[in-house]
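Only a single protein chain was left out; the remaining protein chains are all shown in position.
Showing subunit A:
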Amino acid sequence: MPAIARPCDHDVVRDQRNQQPADPGQGAATKPMAQRPRSVAQLRRRRGGRLVAGVAGGVADHLGCPVLWVRGAFAVLAVCGGAGVLAYALLWVFVPQSTAAGEPMSTKERQQGFGVILLCLGAMVAVGGVFSMPAWLATPLVVVLVGAAVVWREADESQRRRWRQGARTNVVGALLGGGGRSAVIRVLAGAALVVVGIVVLLVGSTSMDEVRFALLAVGATLVGVAVLTVPWWVRLVRDLDIERASRIRSQERAEIAAHLHDSVLQTLALIQKQASSEREVRRLARGQERELRNWLYGPDGYGAQRPAVEDSRPATTLSAELARICGEVEDSFAIEVQQVVVGDCELDERLSAQLAAAREAIVNAAKHAGVAEVSVYAEVEAAQVSVYVRDRGSGFDPDSVPADRHGLADSIHGRMRRHGGTVKVRTSPGGGTEVQMEMPRAAA
């Protein structure tokens, strides 16, 4: 009977899949991501194998040409009035860093890269682009630029992402976050360079009094701006929070909808199609109930606090495996297997053998007992693990079992004996059957 029904299942499932585009919800949400073609690499700065900030490497990856050419192009542009430097700096600021690690660069490539940079610097000096400016202007400018570059480099990527996303995290923490002492020193050095540059610029150009006045004015203006924009900042932070919360909620909703669509709705559709076959309806409903129950209440289920990602629980515990086995038998024989497990432990070779024997016992009960329900009880004790498989079915006379039947002899008795366990079978015609399997636990 199940064998006939199976192919139908798949047909109906396929029907459902075909109808899916008409469904506005999760179909739209999940599909485009996976299907978008990815022929051209997005422009991302390289993380590994970089000289300064990985901009040239990223551009090279994007265009699909050797890095050396890109570096050369930047150098040539730099000589032309510093356009290359500016372009490099802008790309550095605006192009996100790639998340993939990338391979480290070879010594040869590194030497080539430095060579390009030195050549470029030499050419710039020769052309005198920067240094044709008066010294009082050029020196502080260079100092400021170097300082800013140092700060920016320190704050690169992970910190800046935090600045952008969490307006709440304080800037000092973000600046220094995760970098340790050397990061602190470098940031302070960079900031000092910027300040020194600005001061030198101002001192060089104007008299001391004017500087003081200007600094006061600038400071006052900044404070004023900060005070004036307080409400705006507050709103920004609040909006971010609200936005984040609603995003989490809608993701949650989409996940639930997707799960219900994949499980409950499919099963209900199947049940409608199979309504005439009571046995099949029962099988479907039971399988669905088990699945949904596990999703809601199971140890890794939706309702449970999810364990942290890093402590990935081993999926092979006795209770999980027994539940799987019972579910399998329920599905293939259209009976109900009620399992109760007391205690739990990791599976080892012996317990796997015991569960295999238990499976055989459950299957025997399902096949021969002629009942709709089988009880399975497992108890984990300090010294041993006991499993009881019980039905209230027809039972049999143990002495009258033909010698050519191997199920009980080999799969249950043999398996248990080979691993040091014991089996007791209590049965009588008409009185049901109980198979007791006890396995000593391996010394911990």
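Rule of thumb we're sticking to: contacts are C-beta pairs under 8 Å (C-beta built on N, C-alpha and C of every residue); 3 or more make two chains touch, one makes a residue touch a chain; residues count from 1.
Methods note: contacts and distances are computed from a predicted model.
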item: Protein name as given in UniProt for the chain not displayed, "NADH-quinone oxidoreductase subunit L", "Sulfur carrier protein ThiS", "Ribose transport system permease protein" or "DNA-binding NarL/FixJ family response regulator"; value: "DNA-binding NarL/FixJ family response regulator"
item: Options A:R249, A:R293, A:K367 or A:R417, residue touching the unrepresented chain; value: A:R293
item: Hidden-chain contact residue, picked from the options A:G224, A:G343 or A:G420; value: A:G343
item: Where the missing chain touches subunit A, by residue; value: 293, 296-299, 303-305, 338, 340-344, 375, 377, 379, 382, 388, 390, 434
